[in-house]
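Once you've had a glance at the structure underneath, I'll fire off some questions.
A single protein chain has been omitted from the complex, and every remaining protein chain is retained in its original position.
Showing chain A:
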Amino acid sequence: VPSEHSPSPAGISRHSASLCILADTREICSGPEVLSCLRAGHGLRVQVCSLGSSDYIVSNRLAVDRVLQSELQSPGNRNKLSQRLQRLQGIFERICVILETDRVRPGETSRCFQRTQHYDGVLSALVQAGIRILFSSCQEETAALLKELALLEHRKDAAIQVPTEPEGHGRDVLNFYLSIPNLSYGAALNLCHSFGSITAVANSSVPALAAGARLSRPQAEELHRFLRHDFDPQLLPQPLPAKGK
């Protein structure tokens, strides 16, 4: 299937034109320049969709979160960030955080970046957890880093290479796959593409699921278990007593 042609400036190889990155809808507001640089500057195919989990998905196994430096400065944000990254670790094999310098608003004299002990502590914990960290000074640089990551993953044969916009019935099937816990958006797309129907997925062996959805072995096992999980209504959470509406 020939990929759609996006207008790409001269000098960019067909290689990068076929590269695809999935971006979360939130990034339209919080990182508009990242998106436009990826598209116009680097000629990448950027598909904006409701990822929910991470800001960007760069390959079948790599998720990237954009974090502002100020978010690491004070302890207040740590819980939110750690919950987010823990969830990502259940879904993706590899996680990268791009730490971006906050933008200086017009009229604001450049704020001095105060390096706190808390900041160093968070960095150390990220390193220890095996999360890759990249530093960026602005949205343009973040876009360049995302492109480098996508290229690298492409070289390692992990790039997203399936159509990213199923239509009609395919859309419904995608939504079904997306409701499976710990299954990434990319894996759901791969399932849509590699299997003719949900029944074909449900009847597949673990190795066939791993190959078709481009999942690691443990992830494929988890998916396999989920599809064959015997439902026990007793284990449903009891509806909370209605609070006065």
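The rule is simple: contacts are C-beta pairs under 8 Å (C-beta built on N, C-alpha and C of every residue); 3 or more make two chains touch, one makes a residue touch a chain; residues count from 1.
By our rule, contacts and distances are computed from a predicted model.
Participant: One chain of this complex is not shown here; going by its UniProt record, which of these names is it: "Light-independent protochlorophyllide reductase subunit B", "Squalene synthase", "Interferon-induced protein 44-like" or "FAP24 protein"?
Facilitator: In UniProt, the chain excluded from the picture bears the name "FAP24 protein".
Participant: Looking at the full complex, which residue from A:V48, A:L68 or A:L123 touches the chain that isn't shown here?
Facilitator: In the full complex, the listed residue that touches the missing chain is A:L123.
Participant: In the whole complex, not just what's shown, which of A:S50, A:S74, A:N203 or A:S216 touches the removed chain?
Facilitator: Spelled out, the listed residue whose C-beta touches the missing chain is A:N203.
Participant: Can you tell me which of A:L134, A:V162 or A:V206 touches the chain that was removed from the display?
Facilitator: A:L134
Participant: Residue by residue, what part of chain A touches the chain that was omitted?
Facilitator: Its contact residues with the unshown chain are 78-79, 82, 85-90, 115, 117, 120-121, 123-129, 131-135, 137, 141, 144, 148-149, 152, 169, 172-173, 175-176, 178-181, 198-199, 202-203, 225-233, 235-237.
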